[in-house]
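Showing chain A:
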Amino acid sequence: MLTLQSVSRHFGGLQVLQDVSFEVPTGGIFGLIGPNGAGKTTVVNLVTGLLPPSSGDILFNGASLVGRPPHQITAGGIARTFQNIRVFKEMTLLENVIVGMHGRLPYGPAGWLLRLPSYRAAERAARDRARELLSWMKLDHKADDIADNLSYGEQRKLELARALATEPRLLLLDEPVAGMNGAEKTELMAEIRNIQARGYTIFMIEHDMRFVMGLCDQIAVLNFGRIIAQGGPDAVRTDPQVIEAYLGRDDEEMPA
Partner candidate 1 sequence: MESFDSFWAVYSNLVLTLGTNSLLALSIYLTLSCGMLAMANAAFMGIGAYAASLLTMNAGAPFPLALAGGMAAPAVVALLMGGPTLRLSGVYLAMATLAFGEVVRIVVLNTESWTGGALGLNGIPPLTQWWHVALALAVAVAVLALMRRSKVGRAFEAIKLDETAAGLMGIDVKAHKMLAFVAGAMLAGLAGALNAHLTFFIGPNEYGFDRGVEILTMTILGGIHGLMGPISGAVILTLLPELLRGLADFRNVVNGLILVVIVLFLPRGLWDPARLRTLLGGRRA
Partner candidate 2 sequence: ADVKLGVAEALSGGAAQYGQSIRAGFQLAADEINAAGGINGSKLVLVVEDEQGKKEEAINAFKKLIFQDKVLMIFGPTLSNSAQAADPIAQAAKVVVFGTSNTADGITSIGDHIFRNSVTEADVLPVTLSTAAKKLGIKKVAVLYGNDDVFTKSGYDNFKKALDAQKIAVTTTETFAKGDVDFKAQLTKIKASNPDALVLSALIAEGAPIMVQARQLGLNVPVIGGNGMNSVKVFELAKGASDGLWIGSPWSIENQTKENGAFIVAYTQKYKSAPDQFAAQAYDAMYITAQALKKIKLTGDLAKDRAALRNALPDVKWTGATGAFAFRRATDKAGNPAGYDAAQTAIVSVTKNGRYAIEK
């Protein structure tokens, strides 16, 4: 579904990504892990059009994304969440989600100026759909609260609902469980599985190994801008290079 072909990116003299290539197959959950500063978020930024690659190509269902502005990429079926939460803090949850449907509301200026039936129908449908998405994330009871009043974990879930509202085929999650405790993580894991079951393809970045290993069917490992390993969870977990660079040789079990 998503293909990176020897993508490189530098900031000034800093080479952040070098010849990164991988492929995210349709329908699965794909994980990208690696040390802090390896370039994981940069990959997501490149895919969503916030940054142009210095070289290489990014294909989505065969079509190149390079040079397209973010809103077109979103319209094409890619949505994301952010590592540092970026919900619209002064909007209600419902409004946050409806903003995600911006491109899917089929009325024009005449529609809203004259409050034509098309406008009313579309707005009503958007509201219903938004409530449905919030209920997927178990946030529907707070639909009319201001997003800023949510706790950290709830804001992450709201971001997810908002991303789903754009009707993506590919969902990019950047550290979805950062700052959540074990129970909350377990809960979110179940929700992500549900989302996948509804037919979405998921790509995620995460430092929590129990979460990554438990969810992903494929994992790529990025270190200093290069892919150093790729494969199923078990293969990656035992890869000496990955242990050296990322997981650490702790005698105890991995942090949960």
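Assume contacts are C-beta pairs under 8 Å (C-beta built on N, C-alpha and C of every residue); 3 or more make two chains touch, one makes a residue touch a chain; residues count from 1.
On the choice of candidates, all candidates are chains of the complex that A comes from, given by their letters.
For clarity, every value in this text was computed on a predicted model and none was experimentally measured.
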{"item": "Which of 1 or 2 touches chain A - same complex, any copy", "value": "1"}
{"item": "Interface residues, chain A side, partner candidate 1 - complex", "value": "48-50, 69-71, 74-75, 79-80, 82, 86-91, 95, 98-100, 102-105, 107, 109, 111-113, 115, 119, 123, 144, 162, 165-166"}
